[in-house]
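The other protein chains are all here in position, but one chain of the complex has been omitted.
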Amino acid sequence: MSTTTYGWLVLAFPLAGTLVTALGFRTWRGRAAGWIATGAIFLAFLAALGALISLQGHSPQHRELVSSLWNYAVTVGIDARMSILVDPLSVYMILVVTGISTLIHLYSVSYMDKDRGFVRFFSYLNFFVFSMLLLVLASNFLLLIVGWAFVGAASYLLISFWYRRKTATQAGIKAFVINVVGDVGLVLGTYFIFKHTHTLEFLKTFHAVESHTHPAFGFAGDNGDLVAGCVLLLVGAFAKSAQIPLHTWLPDAMEGPTPVSALIHAATMVTAGVYLIARMHPLFERAPAAQDVGAVIGALTLLIAGTIALVQTDIKRVIAYSTMSQIGYMIMGVSVGAYAAGLFHLMTHAFFKALLFMAAGSIIGAMAGEQSLEKMGGFRKALPFTYACFIIGGLALSGIPPFSGFFSKDEILLVTGERGGWHWALYAAGYVGAFLTAIYTFRMIFRAFHGEPVPEARELKQGHMHHAETPRNPANGEEEDLDVGFPGPTHAIAERALPMKLAMALLALGATGVGLVQIPKVDFVIDDFLRPTFATSPLYEPHTKTGLLWFGLALGTVLGLAGIAIAYRVWVARPGTAAAIQARMGAVYELLVHKWYFDELIATLVVRPAAAAGAFARDTFERVFVDETLIGGTTGIVRAGSATVRAAQSGFVRYYAALLILGVTGVGFYFLLQS
Amino acid sequence: MSIAWYLAVSAIVFSLGAVGVMTRRNPLVVLLCLELMLNGGNLALIAFSRMWGNGDGQILAIVVMTVAACEVCIGLGMIVALYRRHLPIDTDELRELQG
Partner (left out) sequence: MSSVLFFIAAIGVISGAVGVVVLRNPFFSVLALVAHLLSLAVLFLLLRAEFVAAVQVVVYAGAVMVLYVFVVAYVGGEGETLGERLRGVGAHGPVGSGLRLGGAIVAGALLVELLIALLGTGLEAVNGYGAGYAPGPHAYGTPAYIGKLLLTRFLLVFELASFLLLIAAVGGVVLARRRGGLGEDDEADALAPLDLARPWGTGTIAEGAGMLPPADQGSPGRADRAGESRVETGAGRHS
C-alpha cells in the first residue's frame, strides 16, 4: 500500500468509528461502543505506523507526498482539492494524536462507565480525533480550515458533554466563541496569503514564497501583507492553543469530563497552534515581525499561566494552566525557529500531561466527583498507583532528568538563547517559568497526597470508595441527578479499573523513556526524522554552543529540584507557611486568584458592549423600527385599507342598489361626453 | 307627438323608479319601483320600435314583461318566505351579509 493510502486510512478509521457508534447508538449495550471506538482509533494508529514505515522507505528528498481524492473547486484563480499531505511533520503529528488517543479511549471506557451518555461520548471523541487528523493531514488551507473548525465544534460538544450542568454549557459556549475569533483570524490570514500566492495548496504556497526568481511577496524583507497574514494566522493559533489574550476558555473547559481534558486540552487540540506555526515556517521566516509576536506571546503566557497555577485550588485547573504554560514554551520554540525542539516538547508534553490528567481523574473518582485541592489530602497510601503516576508526570513536567520533559524543554530554551539579542529575555523567562512549574506541580501533588488523610482517603484505605449522598456540581455545589446530561453514578479509580491502569502505565513509560530519543549530542531521532519538512529553513540546524548547552541543562535541573524543595517545605514540612505568604503578599495573591483580571477585562471590553448593542438592537431598533414601523406599518396600512373597503359591505340592499344606479349614471355620463 | 316626448316620459318614469328603489324600506314597494323601472324601459323600447318600423322592440318588450313576471314571482316568494320565518320585512333590518 502506498504511503498516502495509509494516510487516507488514518482518516477513515475514526470517521467510521464515529458513524458506527453514532448511528447505532441505541443498539450498543454496556461498553460495546467504547471498545468499538477504541478499536477504531487503534486501527488508525496502526495505519499511522504503516505510514511512518512506508514514508521512511522513500528517499529523503521525496518525503512530501500529496494525494488528492477529488477536485472540489479547481478553476481559474482557485484550486481547492480534497487532498492530504503525508510528510514527516504530518506523520509525526498523526502518530502522536492516534497514539495518545488510543490510550485515552481505553481510559474512558472505565471512566465513563454507566454514564447515560456513554455512546454519545465515544462518537464525539472519535469525531474529534477525525477532525484533528484532518487538520494535520490537510495539504491545503481549505481542509486545514475545515479541520480547524471541526475540532472547535468537537471541543464544544465535549466540554458541554454533561449538558444539564449550566456551568458546563456556559464553558462550552465560551470556548466556542473564542475559537471562532481564532477561526476568523485563520481565514483572514489565509486570504492575505492567498492574495499573493494564488494557490491554496501548502507545497505550492511554499514554493511561491521561497522562489528565488519570482517570490510571491516580493524581495523586500517585511512585506506588509505577509506580516499581516502571519499575524492573523497567529491569532488563530493563539485562540486554539489558549495563549494570551485568547486563553480564558481553557480553564473553564475543565468542565468537561477528565478524558476530554486529557485528550483535547492537553495533548492534541491545543497543540494545533504549534502545528500551524511549524507548518507555515516558510511564511513566518519571511515575516520576522510575526515570529517575534509569537515568541513574546509564548513567553508571556508561560509566565502568567505559571503564576496563576500557583494559587488555583481546583486540581484540574492547575493542570490546565500548566498546559497553557507548556504550550507557551512550544509556541515560543517554533516562533524562534526551534522546530524540532518545539515539536519534540509537543510529544513529551502529550505523554506526561495526559498522564497527569488521567491520574487527576483517578483521584477525583476517589473523591466522588469533588475536584478541590482544599478537600483533598493524604491519599498516598490509599491510591499508590495514582500517586506514582502523579510523581512521574510531575517530574517530567518539572524537567528533572532523565524524564522526557527535561530534554525537550531545555532544548527549546537552548535554541532561544542561541538566537541572541533580545531573545535572552525569553531565555530567562523560560527558566523562571520552569522554576514556577516545579513549584505548582508539586504543590498540587503534595496537597493531594501528603498530609492528614481526609475522610475519603480513610474510607478508601479500608477498601470502600466514598459515594456522595446527592450528586453535586463540583464548581458551584448545585444538586444534580444521575440521568442523562449529568455524570453517571460510578466513579472509577485507576487501582480498580484495569483499562485505566493500563493506559496510565503506558503513558508513564512514555513520559519516562521518550526523552531518550533526542538526548543532546547523543541521538537526533526527531531532528533527522523531521528534516525533510524543514529542509528549506535556515534556522533548522542551529550551531549548538556546547557551553550554553551544559549550562542550560544544569540550570534546568537545579531550578526543578529547587522548586520541588520549596514546594515540599511550604506545603508538607511547615504547614501554615502558605497561609503566611498569602497574608503577606495579599495584593499579589488577589491578582493571581483573579487570573490577572483577564476575564474582567474581556467582559468590559468585549462582552458588555456587545450585550449593550444587542439590547439596543432588540429594544430600540427592532421594537420601534422593525416591529412598529415596518411590520406594524404595513399591516396597519393593509388593515386600514381593508377597513375602508369593508365599509362598502354594509349589508343594506338599498345601498347596493344606489351604487348600481350611480354606476349607470357614470357610464351614461361617459357616453354623453363621447358624443 | 314626436318620439322624443315618449322618450322623455320613459326617462322620467325610470328615474322615479330609481328613486323609489333607493328610498323605500319595504321590500314589496322596492319591487314595485323596480317594476316601474322596467316599464320605463318598455316604453322606450316601444317608442324606438315605432321609430324604425320593425317589430323588434315590441318583441323585446314582451320578453321584458315575461322576465318581470318571473322576477316578481321569485321576489314575492322570497318575501313570503321571510314573513313565514318571522323575520322583519324591512330592508334596513335584513343586513346579515355585511362586513
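Note that the chains take the letters A and B in the order they are written out, and that residue 1 is the start of every chain.
In this section, a residue touches a chain if its C-beta (ideal position, glycine included) is under 8 Å from a C-beta of that chain, and two chains touch if they have at least 3 such contacts.
Because the structure is predicted, anything quoted here is derived from the model rather than measured.
A.B. asks: Touch partners of the unshown chain, restricted to the chains that are shown, please.
C.D. replies: A, B
A.B. asks: Touching the left-out chain: which of A:L65, A:V318 or A:I661?
C.D. replies: Of all options in A:L65, A:V318 or A:I661, contact with the hidden chain holds for A:I661.
A.B. asks: What does the interface between subunit B and the hidden chain look like in terms of residue numbers?
C.D. replies: 1-9, 11-29, 32-33, 35-36, 39, 42-43, 46-47, 49-53, 55-56, 58-59, 61-63, 65-74, 76-81, 83-90, 92-93, 95
A.B. asks: Residues of subunit A in contact with the chain that isn't shown?
C.D. replies: Touch with the absent chain occurs at residues 650, 652, 654-655, 658, 661-662, 664-665, 668-669, 671-672, 675.
By our rule, only the chains that are shown with their structure count from here on.
A.B. asks: Can you check how far apart subunit A and subunit B are, centre to centre, with Cα atoms defining each centre and the answer in Å?
C.D. replies: 92
A.B. asks: Please output the residues of subunit A touching subunit B within their complex, sorted ascending.
C.D. replies: Contacts found on subunit A: 646, 649-654, 657-658, 661.
A.B. asks: Which subunit B residues qualify as touching subunit A in the complex?
C.D. replies: 18, 21-25, 27, 30, 91-92, 94-99
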